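Below is one structure. I have some questions about it.
Yeah, one chain of the complex is gone here, protein chain that is, but the others are all in their spots.
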Amino acid sequence: MLFLQYLVAGVLTGGLYGLIGLGIVIIYKSTKVFNFAVGALMTFCALVCVALVTNVGLPFWLALPISLAFAAFLGLLTERVGLRPLLAQPILTLIMATLAIESILYGTMLLFWEGYTISFPQGVLPGQTIFLGPIFIPHEFLYAFIVATACFVLVGVFFFKTQMGLRMRVTAESHVVAMALGINITRIFAMSWMLATVVGALAGIFIGNRLGLQVAITPSLAFKALPAIIFGGLDSLAGAIIGGLTVGILEKMAAGYIDPKVAEITPYIILLLVLLIRPQGLFGEERIERI
Amino acid sequence: MWRPCGVIDETYEQDLAIVRTFPQWTLTVAALGALALLPAYVSGVTLNTVNHIAITIVALHGVNILTGLTGQITLGQAAFMAIGAYSMEMMVRYWGLSFWIATPIAMLITGVAGVIIGLPSLRIKGFYLAMATLAAQFIVPWIIVNVRPDLTGGTDGLTVSPPSIGGLQLTSQESIFYLCATVAVFSTVFARNIARSRYGRAFIAIRDNDIAAEIMGIAVVRYKLLSFFLCSLYAGLAGCLYAIWMRGISVEHFTLHESIWYLGMLIVGGMGSVVGVILGAIMIRSLTILVTYIGPWIAVFLPPGTGTVLELGLGPIVFGVVVLAFLIYEPHGLARIWERFKAFYRLWPYSY
Partner (left out) sequence: MLVVQQIEVFFQHVIQVLKGVSLTVPPGQIVCVLGANGAGKSTTLKAISGLLAAEDGRVTDGLIEFDGKRIDNRLAHDVAGMGITQVFEGRRVLEHLTVDENLRAGNLGGTRGMQSKLEQVYSIFPHLKSLRKKAAGWLSGGEQQMLVIGRAIMADPRLLLLDEPSLGLAPLLVKEIFATIERINREFSTAILLVEQNAARALEIASYAYVMENGRIVMDGEAQVVKENPDIKEFYLGLGEFGTRKSYKDVKHYKRRKRWL
């Protein structure tokens, strides 16, 4: 029975990791940039949402779309200011650029929210913790899981069924070919950053609902999504969700059966193992090398 | 290596020298002299900052060897420093070793740890490797805090008693300054010599193209691990210095953000350049100090109570903006600006 409880908790947390991972994958897929700033972006947007609810006094259903619009704007800004000038630079430069952006966002958040734990007022999300016999399910996480699933389906449909999604995938394959096919790649970059930041913001808002937000701590939750996407394969949408679930479940199992403390680093141990054993992940695109 | 016109080597000794011309010698001696006399002129607070810069330079030389020369991105330098600092203090505390003996051993321990963390680099590159070091950056402090909290003091950390040399306790900032400055100078000379040796050239070859380097007969595996080893050696040393400078250690001091800052300093200074390491460390560390002075200034215009927050938040913002600006406008960093200045100075008043 305990096992079931851990499994459910793992799946629910895993959904969140998957959602964060999805944001990373979207950017990576179309721009080949690995976004280390995802944690700061997500925390920032979630904090804005909290501020709208508590300081401005907006109802949650109104604050949510406004903060998602803000997320889109923030993603656009980040891309324009930080990454557009660095098109086609070496990997180290790109990593450093996202880290610099992370630092700027981190500092800005400290200015506004300092080090306090900030959470949504109680009962922003309707409903309460669900008890299924001995298993309990926090309703916030259930919402998060449903939204995460919906995001995956929507983004999947977008990437694989629409012409715009196809263009994003073309851009990911080759910038030059994309340009020759009449694709405005700078617009694609901007779009994927906006989309990814919105997805990240959703994750942040759900984390804020359940655990509260803390400037110094919440961003590093996003780093726990890293093993999830490496595990799933950096450019695979399905990989992100499966990787997220796997990491979430393993983390909760470790917390339950070994020690809650061990759970803190379980994702990183998984990360190291995956990097050592199968760096391209389980679902990553195979490099096609014909001779 | 580029040299100004008119500097002609007649012997191998001349060719190998770092300090070459008479003006250079004068400048070097003058600079070292000024450094030696520094404590007499500046306040303890400034000296404290200078010590921090010296320690940073030592750690940054390590990052430069690994990331700047060999091209292996590390987000774990602070964790390595923690390994060095903790193993030093534990040996002093529980085995009664003196600081002077414990430090070299701690450096070796850190070096070996670095090689272990470096193992994934044999298979992965780029941000995959960055992530492996990131994992280390989270795992190492966790081990320190959780495995034997009775020995390491857990989250509280440990106090470090000042080491003594010939009956003199290194308690004052001044005495710590002489230690840190000496170590920083020797680290710099050593780093410079690595960069221009066979090893340095092998590192650069691996950075530029590891497959080509392999084909050229460079034992890539060995050199990559060597590079991790050297990087961690420096980190271990810097960690030990940090411990006695802070008079205590705690995992709070060795965070991911610290590691990120080292990379940022390297960008600002100039990748792969020994001069850049020094300039980058000085620039970023002084900027943060500057911010703490400017903070209250700006706070005058803000609602009361936001002053301290400003100090906290402004540092990372300034750091991020500076690093981003360098990435975009001068990716070769301060070292390149320094080169340009030297060329300008030599040629003045002609344009070439």
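First chain written, first letter: the chains are A and B, and each begins at residue 1.
In this section, contacts are C-beta pairs under 8 Å (C-beta built on N, C-alpha and C of every residue); 3 or more make two chains touch, one makes a residue touch a chain.
Being a predicted model, the structure only gives us computed values, none of them experimental.
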item: Displayed chains contacting the withheld chain; value: A
item: Residue in contact with the excluded chain [from A:Lys32, A:His139, A:Arg169 or A:Arg278]; value: A:Arg169
item: Touching the absent chain when the full complex is considered, from A:Ile146, A:Val177 or A:Ile258; value: A:Val177
item: Missing-partner contacts on chain A, residue numbers; value: 163, 166-167, 169-170, 173-177, 179-185, 285, 288, 290
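The rule is simple: only the chains that are shown with their structure count from here on.
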item: Averaged-CA centre spacing for the pair chain B and chain A, given as whole angstrom; value: 32
item: Chain B-facing residues of chain A, complex; value: 34, 81-82, 85-86, 89, 91-93, 95-97, 99-111, 114-115, 220, 223, 226-227, 230, 261, 264-265, 268-269, 271-272, 275-276, 279
item: Complex contacts: residues of chain B adjacent to chain A; value: 67, 71, 73, 119-120, 123-124, 126-128, 130-132, 134-136, 138-139, 142, 146, 256-257, 260, 263-264, 267, 271, 306, 309-310, 312-321, 323-324, 327-328, 331
